[in-house]
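My questions all concern the structure below.
The complex appears here without one of its protein chains, the remainder shown in place.
Chain nomenclature is as follows: A, B and C, assigned in order of appearance, with residue numbering initiated at 1 for each chain independently.
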Amino acid sequence: MKGRYDDENLKWIPILIIAVYLSPFLLKSATFSYKYYLYILNMAGIYMILTVGLDLLSGFTGLMSLGHAAFLAIGAYTSAILVDQAGLPFELSLIITPVIVGLCGLMIGFPALRIEGMYLGLTTMGFGFIVKRLIIAFRDWTGGSAGLQVSKATLFGFTISNDWNNYFMIYTFAIIAIIVARRIVKSKLGRVFMAIRDSEQAAQASGINIAKYKMLSFFISGMFAGFAGVLFAHTNHFISTDHFDILLSVYFIVMVLVGGVGSIYGAVLGTLFIVLMENMFIPLFKDTLTQYMHLEAGDFQAFIFGLIMLLFIIFQPMGLYGMWLKMRIYWKLFPFNPRKRFT
Amino acid sequence: MTSLFTDINQEIVSGIALGSIYALIALGFTLIYKATEVVNFAQGEVMMVGAYVNFFFVTQFSGMAGGLNGWVFTAALLGSIIFALLFGIILDYIINRPLKDEPVFSIIMATISLAIILRSLTAMIAGPISLVPVSPFGNNTIKAGGVVISVLDLAIIICAFILMALFFFFFNKTRWGIAMKATSADAEAAQLMGIPVKKVYRYVWMFATLVGVISGVLLAPRMALLDTTMAYLGLKAFPAAILGGFGSIPGAIIGGILMGVIETVSMGTLSFHFNWVKEINDIIVWIVLIVVLMIRPDGLFGIAKVKRV
Amino acid sequence: MDNLKIQNLHMNFSGVKALDDVSFKVQKGEVFSLIGPNGSGKSTLFNCINGFCIPQQGSIKFENVDLLKIKPHETVKHGISRTFQNLQNVPYMTLLDNVLLGAHRRLSMTDTFNRWISQKEREREEAMALEVLDFLGIANFEKKYLSGQPYGIQKLVEIARALICKPKMILMDEPAAGMNDQETLEIAKIISEIRDILGITVLVVEHDMNLVMSISDRICVLDSGKILAMGKPVEVKNHPEVIKVFLGDEAHA
Partner (left out) sequence: MKRTVSIIIITALIWMGCENRTTSPGVTDTEILVGNIQDLSGPIKELGLLIPAGTNMYLDYINAQGGVHGRQVKMVVEDHGYNPMKAVVAAKKLIEKDQVFCLYNVIGTSPAEAIRPILEESGVPLIAPATNSSSMSDMSRQAAKYIFHTDAGYDLQTRVLIDYILENNPEAKIGIAYQDDDYGANALKGCAEAEANHGISVQKESFQRGATDFVGQTMNFMKGGCTDVIIGGVVREPVTIMKTAQAIGYSAAFYGLGPTVDPRVGLLAGEAGEGFIAVYWAYYPDSDEPGPVLYQELCEKNNVPAKMRGLYHYYGFATAHVLVEGLRKAGKYPTRKRMMKGLETLHNWESGVFPPMTYNRNDHAGVESVIILQLQGGKQVAITDWRN
């Protein structure tokens, strides 16, 4: 019986983790402007923590959330207030903030017990607007619409001050987050979430309290987002309501979708893909293109982004992870064409 | 100090005008949702494209006619309507057909990416500088019973109600409308019953873009300046559509008008008397929406879907 | 000995009478079948027992537990599990995971936090799931994803999920729907084995008369929410009302 949990090919995981820690050194030796690339990777790392949590909620439990930027915002502001105004150490905020955000998740999870699908997506979107508004309303603590300067992270006496240090902190936490998410998915909890997504009746008939686990899903997802929020605030050193636009929530869903709904590795891949594409590849493409023709660069960038997204959804609905699985199976069974393997 | 409800009539009338705009956009959502169960996040963008296209026609035709007159506006409106119908067919081909059986998730994302594409494409073609649209009704206003309303607003209200009545009649009384209803209930069964489902989808998207374009044409002069931020009004029409209950045509109109009135009154009378209302002015519609959904999870006029076990 | 006791059940769906004064008792260890034309209230009755629907009137008692007072997910606690008419399982999960879903109540949350702490518990449940799959004859598929599997196997997985709850009674909603003759025979065999070997009461809704007649200890015939006839298969088969309304040709075929 042993080994059910190890049926996947896990031997690549340590190699991947080592690669994650080595890549900044490679970057540094390869390019002089490594700080710019590191910053983008850091951003992807923070978003990764959030999208993994979002995947647990939207991909696994099937509860659509268009308000995850709001959770990120609550996490960022809570941590900023706790550390800078209440004087809590950063390590403690790293524990308390996710719990607080998780509780906020419960608050929005409560309507989710009655509202479904489309309606839930738009309700969470409304939640995003409400949070943004409340941040402005509590301007004595949050700095209102002018934004808030945040101190640097101090982890066990080390001040994490530059992109280099941020990278190692963020990716350590990101790896932890991914491992935790994998544990959740591979355990009883993951089964329950998927059962709620695919058949509420079957779940209930198996003795699963749907309300409890939906709330739990929101709580866990909120915790992930809160964790990302803490890192977001203390590595960017400035937060404002403009950071947490409704469009950001949409981007998070896009990341999950492009990666492949209902797969933790998919969420990670999708986040990397979208962040890198938006901040590196499209600008590169645009830069080379604008040398030859006159273009309104900004809109062109948005246009390409939208186009890639649309093509992805139409032609590759299983996402990047699904693509990878298909490819793997294709090579495994090479002479035979397992076309119907993933229908 | 004046009493609480002085001049609230004016606010309500203006709220109805504002709400009619939301209602028109919400009607676009509703039409598509009713027949295809797709929620079109790009409806605001369709409206914006309509406004730009109409602007283009107006400038072209006025150049030909040597000035602005009633004929120019009529011709431009006709041109925009033809454009809307073609546009609907295109959207049906690129959004609806490839994504018919995908989960809600993908469809929402597809329409969102369509929204991004439309917005950036419009800006690329028209340039980022705001345009100055001209109202066919000028600055004329009508005064009645101590209440002032501009002719443009009146046109928007009338248009919203006419379109609602038209579509309500269409969906409940005509053969095609009933076919559309059947398609929304079960596309496969409808196809087996001999309903040309493909055609139904195409018509629905054409109707929706038509409504979107007409609302864009009407709304543009009201905005004073026309730029791509106009599309964000689509976001404000969402609570309206949900409040009424997605898929209900009278619900879209009533939800829209309710939202408009709530917004105007909260910005006016309410925030005049209660200072804290100012803090929640722009989210009051969302708060109302969430409260309503907690009580009626399918909106005011929505019908709960029964899932068979 | 009574196991399930249903008394004077009334259920209205906005004017339509789905159940009209239904009462019967099910004894421990028997296969009790509910038959009747479409829309006669069989599934509604199941949903009432399961807690998905709440009847306007009447009582449902299972071993002195009032089933109307508990929530759907609590029925398992009291020993009732069920399968569904149309497939209700999780396609993107392995067969084993789908079965383990039924063992939900017996697995603790520690599994999520540390798999070593709950190692024993997990191994126990997995062994049991395998046993159940073996019982149903699909043991070699446990690591396959459900999404690509044939309909018959998916149906069996539902039964496995219901069995692993260690129920005292199973509600089976059309277990043989959409199956070929071979598979139907197999289902019949499984149902009798569930009764004989595991000693579990089985409540079946089914349209396949051959199956019903061959496996049932007692049969209840429903028509538009009313009980038409009840008794041993032979009695029901020869009941004039039943022949008239429902069985008709089939009884003489």
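Convention: a contact is a pair of C-beta atoms (placed from the backbone, for glycine too) under 8 Å apart; a residue touches a chain by one contact, two chains touch by 3 or more.
Remember, it's a predicted structure, so these values are computed and weren't measured experimentally.
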Missing chain: touched chains present in the view: A, B
Hidden-chain contact residue, picked from the options B:86, B:192, B:224 or B:291: B:224
Where the missing chain touches chain B, by residue: 2, 6-7, 10-11, 14-15, 17-18, 120, 123, 127-130, 132, 139, 141, 148, 150, 219, 222-225, 227-229, 232-233, 263-269, 271-272, 278, 281-282
Missing-chain contacts mapped onto chain A: 32-36, 39-40, 43, 136, 139, 144-147, 149, 162, 236-238, 240-243, 245, 279, 283, 296-299, 301-302
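The criterion applied here is as follows: only the chains that are shown with their structure count from here on.
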Chain ID, smallest distance between chain and overall C-alpha centroids: A
Centroid spacing, where centroids are CA-atom means, of chain B and chain C in whole angstrom: 48
Cα-centroid distance, chain A relative to chain C, in whole angstrom: 41
Multi-chain contact sites of chain C, meaning residues that touch two or more partners: 52, 84, 88
Per-residue overlap in chain B, given as positions that touch at least 2 other chains: 309
Chain B to chain A touching residues, read off their complex: 39, 94, 98-99, 102-106, 108-110, 112-117, 119-121, 123-124, 127-128, 235, 238-239, 242, 246, 279-280, 282-283, 286-287, 289-290, 293-294, 297-299, 309
Residues on chain A engaged by chain B in the complex (per definition of touch): 58, 64, 111, 114-119, 121-123, 125-127, 129-130, 133, 136-137, 201, 246, 250, 253-254, 257, 261, 295-296, 299-303, 305-307, 309-310, 313-314, 317
Complex contact set, residues of chain C against chain A: 50-52, 71-77, 81-82, 84, 88-93, 96-97, 100-102, 104-105, 107, 109, 111-113, 115, 123, 126-127, 130, 143, 147-148, 158, 161-162, 165
